[in-house]
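The structure appears right after this line, and notes come after that.
Every protein chain of the complex appears in place save one, which is left out.
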Amino acid sequence: MAITIKDVEHVAKLARLEFEENEILAFTEKLDAIVGYVEMLNAVDVENVDPTYHVLQVKNRFREDEIQPSLERDAVLTNAPDRRGGCFRVPRVVE
Amino acid sequence: MSEMKFNTLVGLEIHAELATASKMFCGCTTTYGGDVNTHCCPICLGLPGTLPVVNKRAIEFAIQTGLAFNAKIAKKSKMDRKNYFYPDLVKAFQISQYDMPLCEHGHVDIDTASGKKRIGIQRIHIEEDTGKSLHAEDGSSLLDYNRCGVPLIEIVTLPDISSAEEAGAFLELLKSTLEYIEVSDCKMEQGSLRCDVNVNVVSEDGSVKSNITEIKNLNSFKAAMKAIEFETKRHIELLERGENTLKETRRWDDAKNETFHMRTKEFVQDYRYFPEPDIVDFEIDADWIERLELELPELPEARKLRFISAYGIPDYDAGVLTSTRQMADYFETLAVRVGDGKLTSNWIMTELMRRLKDEGLELDALRFTVEQFAELIAMVKDGTLNQNAAKKVFRRLFEEGGEPKAIVEAEGLVQTSDTGLIKETVDSVLGANPQSVEDYKNGKDRAFGFLVGQVMKASKGKANPQVVNELLAEALKNL
Partner (left out) sequence: MKNKMYEWTLHEARKALREGKVTSVELTEAIFERIEAVEPKIDAFITLLKEEALDSARAADAAFARGEDLGDLHGVPIAIKDNMCTTGIPTTCASKMLENFRPPYDGTVVAKLKAAGAVIVGKTNLDEFAMGSSTENSAFKVTRNPWNTEYVPGGSSGGSAASVSAGAAYASLGSDTGGSIRQPASLCGLVGLKPTYGLVSRYGLVAFASSLDQIGPFTKDVEDCAIMMNAIAGYDIKDGTSIQQEKPDYKAALIDDVKGLRIGLPKEFFGEGIAQEVKDAVHAAAKIYETLGATVEEVSIPNAGYALPIYYIIASSECSSNLARFDGVRYGFRAPEFEDFNDLFAKTRTQGFGEEVKRRIMLGTYALSSGYYDAYYNKAMKVRTLLKQDFDRAFESVDVLLTPTSPTIAFKIGEKTDNPLEMYMSDICTVPINIAGVPAMSLPCGFSEGLPIGMQLIGKHFDEKTILRAAYAYEQHTGYAQQRPSL
């Protein structure tokens, strides 16, 4: 299965990344090589095998419903690139 | 085509904020309305390096919601990441549930004009809420993350709802049930209850159907009902013209009473769901479910039926009294104290609820206690007060509070049943109103009422009306 420039453009949109005209071909080729490599997994028979999403055999890790102190607002905003009125500021959010 | 009959299919997607003290994955408070960005911590801000830890109470609330809606509780469940980019989504993924929700295949029975109807609930799952964006005057948006991370349950119905009325009935029952089990405070105006609607129409013979429209921005049950009616009409009109609706999301505009296009659903979001690696799986055993079930209070329908049989009140009254858990609890406490369900019901429904509605107040705003109210009603029951006097006392209690017995004494409202005294008054009234006596003897029954009124007036409202009636009738007979 070959990765095309169109595939890369679609995935880039999902990942909110942009590639210049002059770099997208090289990038596609490198990505294609990697995908080609990982496709060796196609050969493995996994019938009746469950996936391992967690290596730990732990279940039901919870915390009690207790209030802990929040951060001071200054600490919340301390790294904000742009702020106003105690909030983070961004271009207009439209649905 | 214009004579074709259409059936409406409505499915609802409801999000309710859970009434936990702290957020889903961190200890920040869930209190509504704090100063912006003061209920945040590194975890609910999604700062690099932070990790989510599940609030046990949120899971329990979700399970209890499932039990209340007759759903199957999953033995195994997990959290999943739903990935998308948005300024109010701090991690660029929402921790939600995808293919193994906590509850599935439930139902509620709503009352319709033609009897009970079962509405299927496809699933109930748990997820975290996002932040809020506020519009600034300069065209930018300001982000407040206080709400980010508050636990939500999402309830998805099957498209079993067939009309705006049914949708309204369903939403009312849903709200009251959630309040009953104290899982959510369901305040739509505060955003702790949100509803999206999916609607389309199908011709009766099944040959023609419209594309489903998703409607958002519904801020009240009424808006949801109006939107359903509007969309039903819009869908039918298009189909009758040989056209169809787009697969789209529309926004309800409450001021204009119509829906507007928001975005097309042709571009389907790829959320790239995968199991949340930072949260291990849930195993829910029968013991845990049983404990949670025992914790559940009596649900609205069951409570209503019990009120009818235990207190001898009619169906309608029982329905009104059980419409909220608060009111049902209040009625029951009061009725037990008074020892008379019917009387208590009357007082609550005619006096209390009317005043509360007029003033726009809730039960917790009352200036008098249940004990004091019970005392008042008891005085009516034992004949100490007549209805008018009691209403006077009630008015004082409602407006200022106080002790019923003290008010009665201060205003001299004790009703008198002293037959001797009343007979004197009756005789003097009869003597002063010969024309009315004449009218009554000539068959004018209205004259009786007038004479009763005169006796009451003369006794300054203190005479026991029953006794007055008896004595007056007797006196007239002898004339």
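Labels for the chains are A and B, by order of writing; each one numbers its residues from 1.
Heads up, the rule we're going with is that a residue touches a chain if its C-beta (ideal position, glycine included) is under 8 Å from a C-beta of that chain, and two chains touch if they have at least 3 such contacts.
The shown structure was predicted, so the numbers you read here are calculated from the model rather than taken from an experiment.
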item	value
Contact residue for the chain not shown (choose from B:G33, B:P48, B:G242 or B:G420)	B:P48
Absent chain, residues of chain A that touch it	3, 7-8, 11-12, 14-19, 27, 30-31, 33-35, 37-42, 44, 46, 49-56, 58, 61, 63, 71, 75-76, 78-82, 88, 90-93
Positions on chain B contacted by the hidden chain, ascending	42, 45-54, 81, 83, 85, 87, 90-93, 141, 143, 270, 272-274, 277-280
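Rule of thumb we're sticking to: only the chains that are shown with their structure count from here on.
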item	value
Distance from the mean Cα position of chain B to that of chain A, given in whole angstrom	41
Residues on chain A engaged by chain B in the complex (per definition of touch)	14, 16, 53-54, 56, 58-71, 73, 76-77, 84-93, 95
Partner chain A, residues of chain B touching it in the complex	20-22, 26-29, 35-42, 45, 53-59, 78, 85-88, 133-136, 139-145, 216, 251, 262-263, 270, 272, 275, 277, 279-283
